[in-house]
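Take a look at the following structure, please.
Of the protein chains in this complex, one is absent; all others appear in place.
Up next, chain A:
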Amino acid sequence: MTARLTALHGNHACALAAVAAGCRFFAGYPITPSSEIAEHMSHALPRAGGVFVQMEDEIASIAAVIGASLGGMRAMTATSGPGFSLMQENIGYAAMTEVPCVVIDVMRGGPSTGMPTRPAQGDVMQARFGSHGDRPVVALAPASVQEIYTETIRAFDLAERLRTPVTVLYDQVIAQLLESVAIPPPEAVKVAARKWANGAGGFQPYAADDDGVPAMARPGDGHRVHTTGLTHAESGFPTQSPAVADRMMRRLLGKIDLHLAGIEKTETLATEDAEVLVVAYGITARAARRAVTELRRDGVKAGLFRPVTVWPFPERALLRAAETARAVLVPEMNAGQLVLEVQRVIGRAPPVRPLGRIDGEPMTPGEIAAAVRELARHA
């Protein structure tokens, strides 16, 4: 059976993908421009034998998702910037207790209530640093309705594989964009099965295998489990030992590095001889793609590097794409966020320039092309 083409809005595609990926629990608090995800899940989950709960707020929503996942279900919530802020403490809790779950953040103009119906990319650093302390972070940034479908499925796969929360970041434009999507047949949807403990005695809930990921106790299998946000030993019980804390934290953070090849995902366009490299993600990458195509037609050596996985940031892939660049431009719908990471990776040369837009309007191909031409003249 091959994929069938169907017209979907981004948020609808997200809900369908979640159900296809085996998500059977959704708890959320509707917020523009993510509300259609909750709406579609409220129809789809009961039909699929799952559970939909509209919670009293976003703190409770992510808490319910964590509980459902600990109980053995694939679980998800969806929100926008203000709700994502409320969820941060519990996202850290899920990272610390190693509970797989998926958080969809449809970005809108901010800060605070901001511009609810307007697009933005202002949560990129919130996705990375929004929760206190050091924690493993995985965030994916689809650029089309098709990619919302595939990346939502990948988010569930990575969450299960790594036992960690995974964030999918996109914006109002693609959330409410109608595009043709190829829906793969069910047998083509691959999501890793949860790594369950085998029922043997002496079970240590946070003792990891070589892959850095501990097996999880399935409720009812008779394992003794203690789950806490306190820094804990392999036993799951709190520790004050510096040696144990260091070992457990390094394992927690290190599991991302162990699986980097399977997490990172990037796309390049015309980078092999690019003099000006544009680094863009989400809807802005599609404006950049058009700008690069038009610039190439006019003889300007422009290229595009698009991180699909924004966290962990794909450092080596960026360095490869920037090999021939004499300048780097980072357009984003914020005052300059991912540009800081690009500057950190690239270092002193070539120069890395931000191009920010914070007026609630999407970035246009024209303004990106103009900025590239300017850089090409002086590079």
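Quick note on the criterion: a residue touches a chain if its C-beta (ideal position, glycine included) is under 8 Å from a C-beta of that chain, and two chains touch if they have at least 3 such contacts; residues count from 1.
Note that in this section contacts and distances are computed from a predicted model.
Colleague: Looking at UniProt, which of "Phosphate ABC transporter ATP-binding protein (PhoT family)", "ABC-type nitrate/sulfonate/bicarbonate transport system ATPase subunit", "[NiFe] hydrogenase metallocenter assembly protein HypE" or "Pyruvate ferredoxin oxidoreductase" names the chain we cannot see?
Modeller: Options "Phosphate ABC transporter ATP-binding protein (PhoT family)", "ABC-type nitrate/sulfonate/bicarbonate transport system ATPase subunit", "[NiFe] hydrogenase metallocenter assembly protein HypE" or "Pyruvate ferredoxin oxidoreductase" considered; the missing chain's recorded name is "Pyruvate ferredoxin oxidoreductase".
Colleague: Specify the residue from the set A:R296, A:R326 or A:R373 that touches the hidden chain.
Modeller: A:R296
Colleague: Could you tell me which of A:I91, A:M216 or A:L269 touches the chain that is not displayed?
Modeller: Answer from the full complex: A:L269 touches the omitted chain.
Colleague: Considering the whole complex rather than only what is displayed, give the residues of chain A touching the chain that is not shown.
Modeller: Per the touch rule, chain A residues meeting the hidden chain are 7, 32, 116-118, 144, 146, 173-174, 176-180, 264-272, 283, 286-287, 289-290, 292-297, 317, 362, 364-366.
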